[in-house]
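My structure is below; once you've seen it, I'll send some questions.
Omission of a single protein chain aside, the complex is shown with its protein chains in their original locations.
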Amino acid sequence: MINISVIGYGYWGPNLVRNFSGTDGVHLVSVCDKDPESLKRVAKAYNNGIATTTNITSVLTSPDIDAIAIATPVYTHYEIAKKALENGKHVFVEKPFTSTVAQAEELVELADRKNLTIMVDHTFLFTGAVRKIKELISDGVLGNLYYFDSTRVNLGLFQHDVNVIWDLAPHDFSIMDYVVEEKPVAVAATGAAHFNGKENIAYVTVYFPNNMIAHFNVNWTSPVKLRSTLIGGDKKMLVWNDLESDEKIKIYDKGVEVVTQESIYDLLVSYRSGDVWVPKVNPLEALKVEADYFVDCVTNNNKTPINDGMAGLRVVKILEATDKSLKNRGETIEL
Amino acid sequence: MINISVIGYGYWGPNLVRNFSGTDGVHLVSVCDKDPESLKRVAKAYNNGIATTTNITSVLTSPDIDAIAIATPVYTHYEIAKKALENGKHVFVEKPFTSTVAQAEELVELADRKNLTIMVDHTFLFTGAVRKIKELISDGVLGNLYYFDSTRVNLGLFQHDVNVIWDLAPHDFSIMDYVVEEKPVAVAATGAAHFNGKENIAYVTVYFPNNMIAHFNVNWTSPVKLRSTLIGGDKKMLVWNDLESDEKIKIYDKGVEVVTQESIYDLLVSYRSGDVWVPKVNPLEALKVEADYFVDCVTNNNKTPINDGMAGLRVVKILEATDKSLKNRGETIEL
Amino acid sequence: MINISVIGYGYWGPNLVRNFSGTDGVHLVSVCDKDPESLKRVAKAYNNGIATTTNITSVLTSPDIDAIAIATPVYTHYEIAKKALENGKHVFVEKPFTSTVAQAEELVELADRKNLTIMVDHTFLFTGAVRKIKELISDGVLGNLYYFDSTRVNLGLFQHDVNVIWDLAPHDFSIMDYVVEEKPVAVAATGAAHFNGKENIAYVTVYFPNNMIAHFNVNWTSPVKLRSTLIGGDKKMLVWNDLESDEKIKIYDKGVEVVTQESIYDLLVSYRSGDVWVPKVNPLEALKVEADYFVDCVTNNNKTPINDGMAGLRVVKILEATDKSLKNRGETIEL
Partner (left out) sequence: MINISVIGYGYWGPNLVRNFSGTDGVHLVSVCDKDPESLKRVAKAYNNGIATTTNITSVLTSPDIDAIAIATPVYTHYEIAKKALENGKHVFVEKPFTSTVAQAEELVELADRKNLTIMVDHTFLFTGAVRKIKELISDGVLGNLYYFDSTRVNLGLFQHDVNVIWDLAPHDFSIMDYVVEEKPVAVAATGAAHFNGKENIAYVTVYFPNNMIAHFNVNWTSPVKLRSTLIGGDKKMLVWNDLESDEKIKIYDKGVEVVTQESIYDLLVSYRSGDVWVPKVNPLEALKVEADYFVDCVTNNNKTPINDGMAGLRVVKILEATDKSLKNRGETIEL
């Protein structure tokens, strides 16, 4: 039985509390938030069944707590996680992992030294859809990848301390990091800020070796909500529309082949257009699967979950590069 | 009555022939193509009712022809159009106008000197949808524009002599040129070439003054066909899905307002989400409307159609800038 | 403050408990179910904050309970509701109201005599979508109605004691009863039973005076889930797609006019096809709105809510007529 405390009961914290409280092998010791109003919401929803506190230090230093789940603003992750690790506690932390690469590296090193598990909440890795995509790519169904093209746009919710890339793209960067075997080599980002100096619309290109390219369209000011990813391979192509209730993933038996090519004017291109296949995907709530996995990793001393500190660090590296690229109007930044 | 000859009977030429042959005020004198097989197709479709020839010089120099419609590969546009203008003929030419800015400038200057009309076939400007969008923006319905975000992807058809930007993006560049009143100031492009050294997937960012941004996602290797454009303004937002048969344009009474902003942490953002309105758009075939307009411009000595040589030149300027940006891995190119 | 007890914690009961427990002006006294396993689920979800019992008689006769919410199988509604009313308690009861017209009439009469409120859980009447449709029809926006055409199909869930009409169509009958001002005059039903002698697929036509017609397509064995209603009027037409997350209702400025008609061969018909309008609808949870309304009706002694016993009775009348029609292979049954 692992004793967990959740810190932060704002937008995402309630989901952590609900899932960890219902997970076997976990005792949810307390919920901590600096705002007493948030804690009143805990009391109401759980009929006073869960202890609450505004004293974060008592939580981070309590000898009775084995693990901390952090759902606070990004800029506070480093300090809270560091103190938790120093006090011998495993850490489950919201994405993005930290505000800087240096912070992430320090936390990874610290956890390694203290023999503790860090798990970054890359929730999408635990959805049936991403699991299926990972499987299809690993099994070679798509063949060699040409591109990964993601669109994640909607109206709001503005974050105040980060731009739209730091808010929305970590989902997609973590998915790309998980399903694509090659590692990215360079990043270019363009965007515009219409409200408070933080970009509310942005476009990120990520270059891979072997000519694969990834692209991310993120926008807080779109009138429609879109959540789609196209992945093109030399064998098959895939569309993932996360807003579809039943048919999230479609695999197209489509492709292009260069039949002969003496010169570009003699290029003979052939198209293949066959059946479409819509695999059934596991409909379980991702956060529930992830909570079970966290408990399993901590219990069985697994220090390298698929969403460990290194995975979190890789995502922060791309994020930091987009900042630099945006400042230099789209300059390509080597990773 | 204007005497017109169509040069080029490949992919698009048959549409020009069909529309010009059915247009009042036009006499379609002949169709010219260097491939006799193409001319046999003309004969069959029109029961030998239209004269055909492989002799382009005879067409370009014939004193009986008032105007030439050019539907040949891009790299031949300049030479054919130049000879047509030198021989006193008005020119209707496929997009993109020319292969280089210098060629476009020379043709514009030549037409001006010879007092002739150049019309570049920016067909979309004659669709009911784009007409409606132009009207909505001009009337201030959307307010000041934040962004113009276009996706135009499908499987094939590969062009052999140009990349996917030169093939697909001229549609969107010409639409942007028509509906957005400001003129772009810089361009950045990223992309990848998986087959013949020409990019088959590319992303273009176009910067405007006043912080407006435009973005174009073009792809010849997508398993699905997408044709959509999001336009965000500070009053309303618009989605144009050209694959919808009936409801192509939706106008969203949605928006974001910064209510107060002492610091970024005190930023208070308010969202407005009201009704959606789907205006009826004119369903006439765009090329028919454009053919009528060409005849009207030539007949009434209108040298500056909305899609004149200058419009064609502005599109080629952006295209040339994307080439330069792609070569320098996404470097921003001032226009 | 009204003291309520919920009877039945199976499929729908948890929703009643969640909503009544969160409603101001209500004290949720207890949850009653004959299955102790169900009561354990109550305890877990609410941390033992709500009393539970298997003793229904004690609930129905308790002097401390003002109102009973019934979420048990249809065939038990009559007996439970009757006892509740006899003991002076207001009744909130799942749809369909009762198994027979006679039962419904008796309960209505009993409530009337005892001066108590019966509310039948026609949940859809409390959705933003149905409220908006009611408003549009009442305001004459659609004009005189031609038809009401509903499709409600999906895979499962089979009910064991009733056919698909009794399971799914009460939703649509209650919506029709609410939004259409005229009252139906006759019913015809066809269908087929492939599993247990109860129809799993059925089609119901309902005739109105003035030539209006309604039709209902219900199916437990459809591979896809559909929830759509078309309503045609002589001024405008409406499509309600309840599976759309944002654009549930579309109002079409479309119509048909008979311009002249000397004989059927001289009939000249004109079509009007204008804009489409998608009104914003209230996104509140319907059951929450309904729970508030129940409390309000009980508190303020309103004996005739929009979904009172008479509304429930009208729906049961149509249901009983479909049974008779099905038995006589589609014979039209006068209401």
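Here are a few things to note about the model shown:
Residue numbering begins at 1 within each chain, and the chains themselves are lettered A, B and C in the order written.
FYI, contacts are C-beta pairs under 8 Å (C-beta built on N, C-alpha and C of every residue); 3 or more make two chains touch, one makes a residue touch a chain.
Remember, it's a predicted structure, so these values are computed and weren't measured experimentally.
One of A:138, A:273 or A:304 touches the chain omitted from the figure, and that residue is A:273.
Checked against the hidden chain, the listed residues C:149, C:244 or C:285 yield one contact partner: C:149. From the set C:51, C:141 or C:213, the residue in touch with the chain omitted from the display is C:213, counting the whole complex. If you put the hidden chain back, the residue from A:105, A:161 or A:247 that touches it is A:247. Chain C residues in contact with the hidden partner, per the touch definition given at the top, are 146-147, 149, 151, 153, 155-156, 158, 160-161, 186, 188, 190-198, 200-201, 203, 205, 207, 211-213, 215, 217, 219-224, 230, 232, 234, 237-239, 250, 252, 254, 256, 258, 261, 264-265, 267, 269, 271, 273, 329-332.
The set of chain A residues touching the chain not shown comprises 247, 250, 273-280.
Everything that follows uses one rule, which is that only the chains that are shown with their structure count from here on.
Inter-chain centre distance (chain A to chain B, centres taken as mean C-alpha positions): 39 Å. Residue positions of chain C in touch with at least two other chains are not found.
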